[in-house]
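Complex shown without one protein chain; remaining protein chains in place.
Letters A, B, C, D and E mark the chains as written, and numbering starts fresh at 1 in each.
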Amino acid sequence: MPYVNVKITREGGTTREQKAQVIKGVSELLRDVLGKPLGDTFVVINEVELEDWGVGGLPVQEYRKQVADKT
Amino acid sequence: MPYVNVKITREGGTTREQKAQVIKGVSELLRDVLGKPLGDTFVVINEVELEDWGVGGLPVQEYRKQVADKT
Amino acid sequence: MPYVNVKITREGGTTREQKAQVIKGVSELLRDVLGKPLGDTFVVINEVELEDWGVGGLPVQEYRKQVADKT
Amino acid sequence: MPYVNVKITREGGTTREQKAQVIKGVSELLRDVLGKPLGDTFVVINEVELEDWGVGGLPVQEYRKQVADKT
Amino acid sequence: MPYVNVKITREGGTTREQKAQVIKGVSELLRDVLGKPLGDTFVVINEVELEDWGVGGLPVQEYRKQVADKT
Partner (left out) sequence: MPYVNVKITREGGTTREQKAQVIKGVSELLRDVLGKPLGDTFVVINEVELEDWGVGGLPVQEYRKQVADKT
């Protein structure tokens, strides 16, 4: 009875096909590694706005700029 | 001090009244079964797009089609 | 395809029977209010240690003491 | 490796600057109290519609009205 | 910046190696499908006691018995 929640930043270009591949890939992984039947796995994907995701103490866009400036 | 998160697929027709009933029902259940005061319970409802919910290794719409085709 | 997560403070006396009642009650509520088939609902209960739950800026035990002292 | 999820009601006026302050404040708190490096902390903010947040068995707007009426 | 939470029922036999495979598999999937750098992905696994997981309105053990009895 697995439940998987995948949170990613919303970058604008994530397609239905990519989401379907994530759902398929995660469900098959749990079947192959842990023996969980495909039908028992729920996958929920959340796309999170860039301003709502922080890393390194900064909103992710500013964090990326900071990393880019350093390199 | 309960916190309850209810995730459902967004099917288009969920009304404010239904959400209010879910909030009321869950809060009363925790009061009646566990003795939690109504005022101590938070309920958060998330409606999830169909393409973001997977079951059986498929996005939920395709899963439903597959189940319907079998029967 | 609902997924419900119920977080409660671990008070020591929550029994299997109470948990089963919570699972049953939540699942039936979503069936009755939203038309979700019983078999489609996952419920996950988490009991959280008192020191890990905060309210009013305090761990819940200190918060309760503070409220009791006021009354 | 901390992950922090902040859920707040969507009141209409939360700005990017305020979100950036929340991200900064939480990340610095975990660094100062627990020694977690800033770069290791993810913060995800979710704004939740008022009709999707319940407290005291009621959607939050009705709960606030009820509290206001009492006082 | 993905964050993935994998909740599974605690069945007693999940090893460190299996968990490492889940972590690796999920992270590689998000890299391959969505282009997320491996280093940007957090995976958190939670094992949930059987009495704390409900499906079909029943704790999972009773649900399994019911399904087994039917077949």
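Note that in this section a contact is a pair of C-beta atoms (placed from the backbone, for glycine too) under 8 Å apart; a residue touches a chain by one contact, two chains touch by 3 or more.
These numbers come from a predicted model, not from an experiment.
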Touch partners, limited to displayed chains, of the chain removed from view: B, C, D, E
Sites on subunit D contacted by the missing partner chain, in the whole complex: 1-9, 14, 18, 21-22, 25-26, 29-30, 33-34, 36, 53, 55, 60
Chain not shown, touching residues in subunit B: 1, 3, 42, 44
Absent chain, residues of subunit E that touch it: 16, 19-20, 22-24, 26-28, 38-39, 41-47
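Definition applied: only the chains that are shown with their structure count from here on.
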Duplicate of the B-D contact set - from A-C, A-E or C-E, the pair where over half of the pairs recur: C-E
Rotation, 0 to 180 degrees and nearest 5, that superposes subunit A on copy subunit E via CA atoms: 180
Whole-Å separation of chain centres (CA-atom averages), subunit C against subunit D: 20
Centroid distance [mean C-alpha coordinates] between subunit C and subunit B, Å: 15
Subunit D-subunit E separation of Cα centroids, rounded to whole Å: 27
Where subunit A touches two or more other chains at once, by residue number: 1, 3, 7, 22, 26, 42, 44, 53, 55
Chain contact graph, described as a line, ring, star, complete graph or other shape: other
Contacting chain pairs - touch in the sense defined above: A-B, A-C, A-D, A-E, B-C, B-D, C-E, D-E
